[in-house]
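Heads up, one of the protein chains got dropped from this complex, but the rest are sitting where they should.
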Amino acid sequence: MFEVRLVQGSVLKKVVEAIRELVTDANFDCSSTGLSLQAMDSSHVALVALLLRSDGFEHFRCDRNVSMGMNLANVSKILRTAGNDDIITLKADDDGDVLTFMFESPNQDRISDIEMKLMDIKSEHLGIPDAEYEAVVKMPSQEFLRICKDLSNIGDTVVISVTKEGVKFSTRGDIGNANIVCRQNTTVDKPEDSTTIQMKEPVSLMFALRYMNSFTKATSLSSSVTISMSSDLPIVVEYKIADMGYLRFYLAPKIEDDEDQA
Amino acid sequence: MFEVRLVQGSVLKKVVEAIRELVTDANFDCSSTGLSLQAMDSSHVALVALLLRSDGFEHFRCDRNVSMGMNLANVSKILRTAGNDDIITLKADDDGDVLTFMFESPNQDRISDIEMKLMDIKSEHLGIPDAEYEAVVKMPSQEFLRICKDLSNIGDTVVISVTKEGVKFSTRGDIGNANIVCRQNTTVDKPEDSTTIQMKEPVSLMFALRYMNSFTKATSLSSSVTISMSSDLPIVVEYKIADMGYLRFYLAPKIEDDEDQA
Partner (left out) sequence: MFEVRLVQGSVLKKVVEAIRELVTDANFDCSSTGLSLQAMDSSHVALVALLLRSDGFEHFRCDRNVSMGMNLANVSKILRTAGNDDIITLKADDDGDVLTFMFESPNQDRISDIEMKLMDIKSEHLGIPDAEYEAVVKMPSQEFLRICKDLSNIGDTVVISVTKEGVKFSTRGDIGNANIVCRQNTTVDKPEDSTTIQMKEPVSLMFALRYMNSFTKATSLSSSVTISMSSDLPIVVEYKIADMGYLRFYLAPKIEDDEDQA
């Protein structure tokens, strides 16, 4: 039997909205430690990894490990019928091929239950090794969203360069060239407005803006985003989910003159 | 001579916006008792009935009964040029084929007059017998709007079932099945937030969600909606218009396995 209850149901809504553009179908893996998901985007370039730890739920029961395959467009349609303040409960029998969503309005006046058929999705779980990154930038997630969106007006790719002074986002396009520099800044009123840079050595890598813009769909999950880079590793763009876990996006850098991935 | 003056002009704007999706052309019937309209939707499945009583107008003069045929898309275009706070006056000669709209801004700085040609529309007035309904549900109009919209994400039809405990809205679709239950609830701060159920016997009827969604265009007219149902009668979805009358929608239930009307 699987039954979990999430008082802050909006977290689930935001997670699904954040990844449904990248991922069509995916398995939600449930175990006693929590709910997790790992999926490649449809063009097999970016990887999404989600963790919602069991202790972040009001109630979490998962008698045995189960992998629930879902079409994310359908899950999104169902979750859109939940209010932002609703409590969300997910239920499934051990042998069942049906997941039940239950939405309770805060004052319990309105209760919805929606049954969704589960799918059989083949997926291989990739081991993502823990790595030490050469540069880690933490910045306001809204600022990162805006930079990716702004640069998309000019070009298709972004070069992210980290030095001690700051992080530079650059693009080139038919109109011209653009550079945006964000300086390290810790003297702000609210800690989530700060920009901090931890750096062992300068890094400069190029990525497709299309993917970066997809990742920023997760902006509402967290006021900060953490960007980790090493010259020989995919970039990690991480949005923390308060008291529960994280949503991480991995993307391999583009090699200069490699226009195929754009 | 016909001349009526409505201080709260926004009521007329809202009425026309509420029905113009369902009804293309319609006769506004004017008599000394007020302004009324009755029209079938273009596919002759739903019926709209409007009453604006004369005593709700600041000034109401209607020397003899007159039926004014209008294209509602044109009326909507004209009324959109009126501000929400404007006072609206409607004028027509007895033998005239022209209706004049006059809009006055609250401080009288801006006065518009728009002449619209009237149309000849043949329509038969249906007698709608007063009926006693087996179940009458009064609920917040916003809540009803949201339920109809939410269920449309899942299916095409809604089964509305009333019991003493509450009213259940159910749908089925390719994704799965959904039920939303609203409980009777009278202990709320504002009376318009309450959900009340008057029931002689349980009723359960199926309707096309497409029409229900059209009816909810009237949501801005009233904070409450009243839904009256009997097994052998069309459902009535009524929005009261404060101090003036009502806007009612009638829709025949669908018979199970009757997919033609969807």
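Note that the chains are named A and B in the order they appear, and that numbering of residues resets to 1 at the start of each chain.
The rule is short, and it goes like this: contacts are C-beta pairs under 8 Å (C-beta built on N, C-alpha and C of every residue); 3 or more make two chains touch, one makes a residue touch a chain.
Note that this is a predicted model, so its numbers are computed, not measured.
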Of A:Val45, A:Met119, A:Ile154 or A:Ala252, the one touching the omitted chain in the full complex: A:Ile154
Residue in contact with the excluded chain [from B:Ile114, B:Val181, B:Met206 or B:Ala252]: B:Ile114
Missing-partner contacts on chain A, residue numbers: 143, 150-151, 153-154, 175-183, 185, 195
Positions on chain B contacted by the hidden chain, ascending: 74, 77-78, 80-81, 98, 107-117
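The rule is simple: only the chains that are shown with their structure count from here on.
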CA centroid of chain A to CA centroid of chain B, Å: 44
